[in-house]
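With one protein chain removed, the remaining protein chains of the complex are shown where they sit.
By written order: A, B and C. Residues from 1 in each chain.
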Amino acid sequence: MTKTPVQFRLNGSDKAVFVDGGENLLNVLRRGVGDMSAKYGCGQGTCGVCTVLIDGEPQLACLTLAETCAGRSVETALGLSDGPNLHPLQNAFMDHFAAQCGFCTSGMLMAAKALLDRNPSPTREDVAEAISGNICRCTGYEPIINAILDAASKRGGQASGG
Amino acid sequence: MLEFRKEFFKDERDDNLNEVGQPRQRQDMLGHVTGRTRYFDDHAFEGLLHLKVLRSPHSHARLRSIDTAAAERAPGVKRVIRAADVPVNKNTLLSLINFGKDDEPLLAVDKVRYKGEPILAVVAESEAAAYDALAKVRVEYDPLPAVFDVEEALKPGAPVVNETYPANTFEYHEKYNHQKLRFGDVERAFAQADFVVEERYQMSPIEHAPTETNGSIAAPETNDRFVVHSSTQALFFSLGTAAKLLDVPSNRLHYIGGTVGGGFGGKVDSLTEPLSILGAMLTGRPVRYVLNREEEMLYGCPRGAERHYIKDGVMRDGRIVARKVTSYFDAGAYTRLSSYGAVKCAAHIPGPYTIPNVCADVYCVYTNRTPATAMRGFGITGVDFSLEVQMDKLAHKVGMDPMEFRILNAYRDGDMKAHRREAHNCALIECVQVAAEKANWPISDTYRRMNSLTGGGGERAVIPATATDENGRIGGGRPATGTTSRPPAPPPRVPLPAAAQPRAPQPQPAMSQPRVAPPPPAPPPPAAQPVKPAATPQHGATRFSSVFGTRRR
Amino acid sequence: MPKHRGRGMAAINYPIGMNLGGDPSQALVHSNPDGKFTVTLSAIDLGQGMKQVTRQIAAETLGVPIADVYVDTADSDTGPHDMGSFASRGTHRVGNAVMVAAKEARGVMMEAAAEELEVNAADLDTDGRGNIHVKGAPSRAISVKDVAIAAQFRQGKTIAGRGIFLIPLSEVHPETGEMSPVSCYAHACLVADLEVDDETGEVTMLKMTSAYELGRAINPKMVEQQLVGGAWMGMSHALYETPEPYYPDIAHGPRDFNEYVMPGPGDICPHDIAVLERPAPDGPFGGKGPGEMCANPVLPAVANAIFNAVGVRIDELPITPEKVLRAIKAQGGARPQGASGGRH
Partner (left out) sequence: MALQVKSFGSMSEAAAALASDRTARFMSGGTLLMRAINEGDTSISMLVRSTDAAYRQIRSESARIEIGAGARMVDILANRDLAFLHPAARIVGGPAVRAMATVGGNLFAAAPYGDLATALLALDAIVTVQGAYGSAQQIPIEQLLQSRDRATGLVTSVTVPRPASPDAFRFRKVSRVKPKGVSVLSIAAHLPLAGGRLSNARIAYGAMAPTPIRARAVERALEGRSLDAAGIAPGLAAATEGTSPATDALATAWYRREVLPVHLRRLLLGETG
C-alpha cells in the first residue's frame, strides 16, 4: 500500500517518516521513530497517557492523524529535560513521589507543561482541570497536583526551562 | 498529610536503622519522570506481527461451525490460530500449585461460556489488517440459556456453565460444594442472644483498569527459545502456565518483565502470553498481543462480585456472641483464582473480633460472565465492607458508640481465632483509638485505656465445643468426578501433651465466653468443653507438589 | 437545605501474604569487583515499589549505603523464582528472601574483612557508610571496596548469597476450616466525613481521617503513596466504579474511561493519616505490607457515613447517586441520624 512521507520536528530535531493511511501519531512516535515515552492506554482519547504537545498545545497522539503533523513541532517527555538538567516539573514529581507505576507520568508531565507554559501561577483548581484528561490509577492525584503547584511556585520568575 | 506515631509499640522496634525506615527516593523514579522506564511494549522488533482474537458475542452458546477461509486470505494475514493449534487446550491457573481441576480452554472448543470468550486468533502485519480479517470470519452459534445470578446458578435445573463442575460450584476437599468454617455453636448462641441481626450485602465486579492494558510480545530467540516481554504480575506463574498450555519445557521460555504499568491483580491470569508465544511459534516472527481498552474493561478478568449474608447474635452490653456468614463468590465462567479467594475469605471471618461462636459457608459459584480473578484485597475487601457495615448496624441496635463497640469486641493478643490459631501482634484497638483521637471522635476513658496486649488469652484462648455438619456434600458422598483436586485431608489431630491441658472444663452455655466486658467487668465464666487446638499445623499426607506443576504435565 | 453531612467509621485487619502460605520467594545478592551490590530477583514491581523496598532491606542487612545497592528484576534466566506480586506479599516474602541472601553475602564479606584486618569476624561491624571496622575501634577499619577487591582477587572468595523464604503450605480442615492463613496482619481504622444531596443522591467526600498499623515502614514515603492512592481506590470502589452497573445484568458495561467512572482530580478530599508500627515477628525488620488493605476500610466507612447523613442503608456497591436517591424517596425523605462521633 502506498505510504505518505511526513516531516515534523520532534523535541527540537527534524524527523522524516513514511506513514500508512489512517496511521496515528502515537504509532509513528513509538514504532516509526522509536520514542517510547508516549504510551498506549486506550486508543479512545479517554486516558491521556499518550498526551504530547503539538505546537505547544496538549493533544492525544492516539487520536491525531499522523499526516496532520507535517511541518509541526511535537514535544514528548523525552524532550522535557534541558540536556542532563531535569525540567522543574520532573524535579517536582520526584520530590513529591508523584509516580508509582509511572505509566501515566509522561502524559501528566506534558499536560502540566502545557498548563505552566500558559499559566505560570495556576490555582489548585487550574491544576485539577489541566490533568482532568489524564487518568492515574495508583497515586490518587494528590501528589501529582502538589508537584505541579510546587513546580509552578519554583519556576515563578525564571524563563520556562526545557 | 501523614504522621508517624512512634510512641506505639516502641519497645518492639529498634528505630535507629541506617536505610530501613528512611524516605529514600525510588530506584525507578528517574526513569518515570524522563519517560525512559521500559514496559513490555517499549521493545522494537523488526517484522513485528500483531495478534487479535475473535470474541464470542454470546454469553452461552454452542459453536456449530467456524469458517476462516476468507480471513486466511485477507491481506496482511500471516496465520489464523484455531483451538486445534493449542497443544494443551485446557488448564486452570492454580493447577500450578495443585489446586482445582483444569476447566478452561485457551481457545473455545465446542462451547462459549461468557460474552467475549476467545474463539480464534488472527496474526497479521498490522492491527488494522487483523481487525479486517476478524470481520471476515463466519461463526454459527447455537445460543444456550445463560445464568448470571450466583444463587440462581445453584438452583436445580440451572444451566450448567462449566462442565468440569456440573453443580456450578467449585468442589472443596472433594467433599463439599463450599468451604466451611465451624467454631462453637452459633445456633445455640443465637437462641440466647438479646438481639439477632441478619443482613445481605452485595459487591458488584470491579475492573482493575490499569493504565497499561494486559499485553505481551513473544519472539523467537536463539537456540529454539522464545523471549517473552510480558506485563505479568507473576513472572514464573505466567511462564509455567504458558509452558503447560504450549507443552514446552519451561526453560525454552525466557520471560522478561518486572516493570508493569499498574496490575492491581488484573495481570496474574496470563491473558495474552500463551497466544503471543504460540503466534511466534507458528509464524517464526515476533508477535505482539495487547488487549485494547474495551477488551480490558469487559473481557479482561475483573474482581469477582461477592454476595454476603451475615447473621449476628449480640448481647445488650455489646458483646457479639455469634456470627454466621454465608458468602457467594461469583467466579464467572471459569475457576481461575476464585476458588482460592473463597478460602481466603473463610479464613478472614469473623473479622478482627473475638466471637465465641462462628460459622461460615463460602461458595465459589460459576455464572456466564467474564471469569473473575484476584484484585487488591482479594477475598477480603468485599467481606470487610459487609462486616463493618454490619458492625455499624449492631452498634446502632445496642445503642453503643461505634468506636467503643469495635474496641469492646476487638481481638487481643492470645485470643483464639475462628480458624483455630492464636492471635498475636494485634493492633486493632490502637488504630481505633488513634483514628478517634485524630477525628475528634470522643470515646470514654475506659476504652481509651484498653490495648491489644492485655485482656486477651486465658479463657478466650480455648476452642469451644463445635457443631460440625455434612451439608453441601458433593453428590451425597460420591467422590468428585475427574482428577483429584486436593490431597486427602490430614489425619485427626494429635491431642496436646498433658501439661498444656486447660483445667477441667465445666458445662457452660456456649455463648458466655469471658469477655473484656464493658464497665463494671462481668465475672469471667470458664469456656465450654474445649477441643484440643493443634500445637502446629499437621501436614500428614500433604506432599507439597512442585510449584510448577511439572508433576502434572 | 438539601445537603446533609455525615460521618462513619470502620476498622479492619488484613492478612499479609498468600493465604495458607506455600508461596516461596527467592533472591540472589552479589558484589561486583569493588563492593557494589546487585540484588537479582524475578519479583515484579507494578508500582508498589518492590525494587526500592528490597533495595533498602538488602542495604540494611549488608550494612552498606543505599547508593551501593541496585535491584535487577525480572528476567527468568537470571532471577530465581518468586511466586508473584499479589496478596501484599512483596515486602514480607521477597523482603525476607533478600535478607537471607544478603546475610550470606555479608558473612563472606565480614570473613574477608577479618582476614584483611587479622581479627575475628565476630569483632567486626559495618558503619553503613561503606566501611568495616573493629567494634569499639572505628579507626581500625577497611572500606567495603578494599574488602571486595581483596576477597575476589587475593582470597578467592565470592561475596554473594542466595535466599529463599517459604511459609510451609497450611492444610485446611474440611469440616472445621482450621488452617494457618498467614503469619501476621496489618490493621486500620478510618473515619469518613461526607455530604449527601438529598435531591439528587450525589455524595461528596469532605475528609478522611485514619490510623494504619503496617508493621515496620520500610520506606515512609512509599507507605504514604500506598495509603493515599489506596484510599482513593477505596472511595472509587465505594461510590463510583463497576464494569457491571446493573449487576447481575451484564448490560451497559463501560467500554472506556469515560464510562468507567472513578473519582477525578476534582473529587479528592484531604486525608489525615497516622501510621503505627507493630513489627511483624517474622517480617523483614518487622515489615508487613500496606499495598492492599489501605483501600478496604474506606468502603464501609463511606456507607456508614451515608447512613449517618440521611438515614439510608445502601448495602450494594457501588453506592451510586441513584441508589441513594431511591432509598431517600422510599423512606419519604432524608432522616439525618444526628451528630455522631463528635462530627463538627
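The working rule: a residue touches a chain if its C-beta (ideal position, glycine included) is under 8 Å from a C-beta of that chain, and two chains touch if they have at least 3 such contacts.
Model, not experiment: these values are computed from the prediction.
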item: In the full complex, displayed partners of the excluded chain; value: A, B, C
item: Selected residue (touches chain absent from view) among A:58, A:88 or A:140; value: A:58
item: Omitted-chain contact residue, chosen from B:34, B:292 or B:409; value: B:292
item: Option touching the unshown chain, where C:17, C:253 or C:341 are the choices; value: C:253
item: Interface with the undisplayed chain - residues on subunit A; value: 1-2, 4, 20-22, 24, 43-45, 48, 51, 57-60, 62-65, 67-68, 111, 114-115, 125, 128-134
item: Residue numbers in subunit C that touch the chain omitted from display; value: 2-3, 197, 199-201, 240, 245-246, 252-254, 258-267, 320-322, 325
item: Missing-partner contacts on subunit B, residue numbers; value: 52, 75, 127-128, 130-132, 134-135, 292, 294
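Heads up, the rule we're going with is that only the chains that are shown with their structure count from here on.
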item: Overall pattern in which the protein chains touch one another (line/ring/star/complete/other); value: complete
item: Euclidean distance of C-alpha centroids - subunit A vs subunit B, Å; value: 37
item: Residues of subunit C whose C-beta touches two or more other chains; value: 46-47, 49, 221-222, 224, 230, 233, 255-257, 262, 271
item: For subunit B, residues that touch 2 or more chains besides their own; value: 26, 28, 209-210, 260-262, 264, 293-294
item: Residue numbers on subunit A that touch subunit C, as the complex places them; value: 42, 44, 46-47, 97, 100-103, 125, 127-129, 131-132, 135, 137-145
item: Subunit C residues within the subunit A interface of the complex; value: 46-49, 221-222, 224-225, 228-233, 255-258, 262, 264-266, 268, 271
item: Residue numbers on subunit A that touch subunit B, as the complex places them; value: 20, 22, 30-31, 34, 36-44, 46-47, 49, 76-78, 80-81, 86, 89-90, 93-94, 97, 99, 101-106, 109, 135-138
